[in-house]
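Before any comments, here is the structure.
A single protein chain has been omitted; all remaining protein chains appear in their positions.
Chain naming follows the written order as A and B, and within any one chain the residues start at number 1.
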Amino acid sequence: MYPASFAYHAPRSVEEAIALLAEHGDEAKLLAGGHSLLPTMKLRLAQPGHLIDLAGVAGLQGIREEGQRIVIGALTTHDELASSSLIRAKLTALAEAAAVVGDPQVRNRGTLGGSAAHADPNADEPVALVALEAVLVMVGPKGRREVPAVQFFEDIFTTALGADEVLTEIVVPVTSGKLASAYKKLPHPASGFVVVSCAAVLEGDGQRLQAARLGMGGLGGAPVRAAAAEARLAGQAPSEATLAAAAALVSEGTDPADDLYASAAYKRAVAQVYARQALTAAAERLRA
Amino acid sequence: MAGNNSIAPVDIRFTVNGQEHQASVEPRLLLVHYLRENLRLTGTHVGCDTSQCGACTVLLNGQAVKSCTLLAVQANGANVTTIEGLEKDGQLSAVQEGFWEKHGLQCGFCTPGMIMAAEYLLSRNPKPTEVEIRQALEGNLCRCTGYVNIVAAVQYAAEKMGGAHVSR
Partner (left out) sequence: MPSYIGQSIKRNEDPRLITGRGVFSDDVDVPGTLYAAFARSPHGHARIISIDTSAAKAAPGVEAVITGHDLQGVPPIPVGFAPPSAPAVPPNHVLPTQKVVYVGQAVAAVIARDPYQAQDAAQLIEVEYEPLAAVVDPLMALEPGSPQIYAEVPGNLGFTMSSGSNDVEAALKASDEVITLRVVNNRVAVVPLENRAIVAQYDAFDRGLTVTLGTQQPHGDRSAFGRIVGVPENRVRLYAHDVGGGFGAKGNVYPEEAVTALMAYRLRKAVRWSDSRSENLRTMTQGRAHLTEITLGVRRDGTFTALDTKVVADLGGVLAPVGAASVGSIMTMCCGPYKFPVARAAARAVYTNTAPTGPYRGAGRPEATYALERAVDEAARRLNMDPVELRKKNLIEPNQFPYTTPVGPVYDTGNYQAALEIGLKEVDYDHFRAEQRRLRAQGRYVGIGVTTFVEPAGALFWEFAEIRVDRSGKVTVYSGGGPTGQGHETILAQIAASELQVPVESIEVVHGDTGAVAMGVGSFGSRSTILGGSATLHAAQQVREKMRAVAAGMLEARVDDIQLDDGRFHVAGNPARGLDFGAIAGFSYFGVSPAQEPGISARESFQMNAVAYPFGTHICIAEVNPENGEITIQRYLGVDDCGTMINPMLVAGQLHGGFAQGFGEAMMEQVLYDSDGQLLTGSLMDYAVPKASQVPAIEFLHTVTPSPLDPLGAKGVGEAGCIASPPTLVNAVLDALAPLGVTHVDMPLTAPRVWAAIQAAKGGK
């Protein structure tokens, strides 16, 4: 319940934050909303010597639309995402994922960037980011770089973010065509984290799907795209039967782990259920 | 509290229940410990260490947060409301009144956090459905009531606040 001591830093700019990271190396941790980090510090599972609080860093906040893309500051809270009319309208799956993170108090403090950088294998938003083909933007001593979500989330608690870098924003492309998405999840009864989840993104109209992208959560160390299911849907009419047939393919090639709550077999089986629900909801929105 | 002399303290300044406070604190000091031990506002409770139980819920700039998962330094500049700050001129808030009227508490340990979460809900959604109430209390555990009368208490408050006089 009592974290170990650390020195506190409150940089005002990304550059300052990067300089602090460079100075303190492995001893340093970045603090965003703190809702993953502080509990582990209270349990003394993490004992960083330096905490670099990003809250006062300029330019990490806010959601804005820039032409064909939506730019989300890394410090945007789950609640801000879930209640943003822009995100709800154009990136519905992300809004729905943000709306089921933890609980209201956690959503008021926890951030999209923090969640992405922490890369808990059972987090919600990364699943939506993968399906929405989001790009994560990070800045380090060598400058700015962009990494697509599907490459960013490498494995359990492992990302492409360098130890010397700061995740600054998440950029999501929005096509000019019609696009609808949805997120469905089976939560763990205690933690509320993902047991399995699916973010479905459909492009096209009520008659024909131009493309489909499915992000699956809980089936591996990081969110995965369900390629076989996506292929099954491309060019098809979004009928109930087609959606169900595609949903039946989402566990293909996945190798989830048994855990205390659910077996791998269960996860593979029910992933199909939540995929079907997400596809059905997205298809309904496409028709609307 | 939390005194480690080798660590530079941080100066903070914030408002708690309308009163301004300034302090120099060790960075690791949690907001909940600052409120409970430094300010002796012991109505805010600690029931877990992983941000599940919500007994420590306070309002930070009007938003419900878990004060056990916030460093005191992170509240710098903020406006904090604790359970002690709800009563105005000796009048209970509608939510407090609802908990009393509807037997929304037994041991009372989760109650301050539960009330703060309910206050936050009603500030955002004045007419919640039962399902919305239950979802809004997702971050607050109660072991005594089975939540039946907590839901009734929030419904009572919503109804009361929807009446002629809305104080908040």
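Everything below uses one rule, namely that contacts are C-beta pairs under 8 Å (C-beta built on N, C-alpha and C of every residue); 3 or more make two chains touch, one makes a residue touch a chain.
Note that the structure is a prediction, hence the values are computed from the model and not measured.
Of A:L60, A:V137, A:L167 or A:L186, it is A:L186 that touches the chain left out of the display.
Across A:A22, A:A163 or A:A269, the single residue that touches the chain missing here is A:A269. Residues touching the missing chain, restricted to chain B, are 1-5, 26, 28-29, 33, 36-37, 40-50, 52-53, 55, 82-84, 86-87, 92, 96, 99-101, 103, 105-112, 115, 130-131, 133-135, 137-138, 140-151 (touch as defined at the top). Although one chain is hidden here, its contacts on chain A can still be listed: residues 1-5, 42-44, 186, 188-191, 193, 260-263, 265-266, 269-270, 273.
The rule is simple: only the chains that are shown with their structure count from here on.
Chain A and chain B have CA centres that are 29 Å apart. The touching residues of chain A, when paired with chain B in their complex, are 1-8, 10, 31, 34-35, 38-39, 41-43, 51, 53, 55, 79, 102-106, 108-109, 190-192. Residues 2, 4, 6-8, 10, 26-28, 30, 46, 49-52, 54, 57, 60, 63-66, 68-71, 73-74, 117, 120-121, 136, 138-140 of chain B are the ones that touch chain A when the two sit in their complex.
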